[in-house]
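Only one protein chain is missing from this complex, and each of the others stays in its spot.
Chain lettering (A and B) follows the sequence in which the chains are written, and residue indices restart at 1 in each chain.
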Amino acid sequence: MSLANAFTMVFVSLGALAFFASWVGLLRFPDALSRLHALSKADNLGLGLVVVGLLPQASWPFGVLKLVALWLVSVLIGGATGQMLAGVIHANAGQISDDRETRPDTGAKSAARANPETAS
Amino acid sequence: MTGFLLTAGVFILLTVLLGLVSILRGPGDAVRLMAVQLLGTGGVAALLLLGSAIDLTATTDLALVLALLSGFAAVAFSVALGRAPAASSDDRHGSDPPDDSPAGD
Partner (left out) sequence: MPGLPLPDPRWADVPLALASLGLALWLTLTRRDRAAVIGFTGYGLLVGLVWVRLGSVDVALTEAALGGGLMGLLLLIAVRRLGDGTALSPPPALLTRLLVGLLCLAVTLGLAAVVLGLPSPAPSLVEAVAQHQALTELGNPVAAVLIAFRAVDTLLESVVLALAVIVLWSFGADRAWGLRPRALDIGPPSSALLLLGRLLPPVGLIVGVHLFWTGADHPGGPFQGGAVLAAMAALVWLTRLGEPPPVDDWLTRLGIVVGPLLFLVIGLSGVVVADAFLGYPEAFTKPLILLIETAKTLSIAVALALLVAGPPELPGSMSTGQPATTESRVTG
C-alpha cells in the first residue's frame, strides 16, 4: 500500500475517533461548560485530522487549497463560537443548563414572588 | 481507498446522529445547541469523506457552506439570550432584573 494511502487511513481513523470522543463527552460530562469543552476541542480536532488525512487524496492545487481553506474557516469559527457560547452559558447559568417549562401558570409564579414584598 | 473513506464517512455520520439524543434529552438548551454544532461539524467531515463517491466538487462546496454557517446557529442562540427576558429570569444572577427583587436580598 502506498504511503499516501496509509497516511490517509491513519489520520482519518484518528479523526473518526475524535468525533466519537466528542459525542461521548457531550453525553456524559456533568455540566454545560465541560460539554462545551468536549465539543469545541474534540470535534474541531476530528475535522482537522480528517482534512489532513484527505490532503494526499485531493487534486493539486485547487482541491488541496479548498480543503485547507475549509479547515481554516472551521477552526476560526470554532474558536470564536466556543468563546461566545461559554460567555452565554456563564451569564445565563440557570436558564439554559436545565429544562424548565416555558409556559408557567399565568400569574401563579409572579403572584408568589410579589407576595413576600407585600407581606413584608 | 474508496471503501475505507466511505466507511469512515458512515461511521462519523452515525456518531453525530447519535448526538441527536442530546437534543431530545437536554438538559437545557445549551446542550441542544452543542448537539447541533456537532452535527454540523460531523456533517462536514462526513461529506468530505463521502464526496469521493458522489461528486467531489459539489460536496466540498456544500461542506464549505455548512462550515461557514455552523457558527450561525451559535450566533442566533447567543442573540436569543442576549438579555434574559423578565419573566423567567431568576434574581440570583444580578443581570439587571426589573423591579421585582424579592425582599430577602
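Note that in this section a contact is a pair of C-beta atoms (placed from the backbone, for glycine too) under 8 Å apart; a residue touches a chain by one contact, two chains touch by 3 or more.
These numbers were taken from a predicted model, which means no experiment stands behind them.
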The missing chain sits against chain A at residues 1, 5, 73, 76-77, 80-81, 83-84, 87, 95, 99, 101-104, 106-107, 110, 113-114
Interface residues of chain B toward the undisplayed chain are 1-4, 6-7, 9-10, 13-14, 17, 20, 23-24, 26, 29, 32-33, 35-36, 39-40, 43, 46-47, 50, 53-55, 57-59, 61-62, 64-66, 68-73, 75-83, 85-88, 98-100
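Basically, only the chains that are shown with their structure count from here on.
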If you average the CA atoms of chain A and of chain B, how far apart do the two points sit, in angstrom? 6
What part of chain A is in contact with chain B in the complex they form? 5, 8-9, 12-13, 15-16, 19-20, 22-23, 26-27, 32, 35-36, 39, 43-44, 46-47, 50-51, 54, 57, 63, 66-67, 69-70, 73-74, 77-78, 80-81, 84-85, 87-89, 91-100, 102, 104, 110, 113-114, 116-117, 120
In the complex with chain A, residue positions of chain B that touch it: 1, 4-5, 8, 11-12, 15-16, 18-19, 21-22, 26-31, 33-35, 37-38, 41-42, 44-45, 48-49, 52, 56, 60, 63-64, 67-68, 70-71, 74-75, 77-78, 81, 84, 87-90, 92-93, 95, 100, 102-104
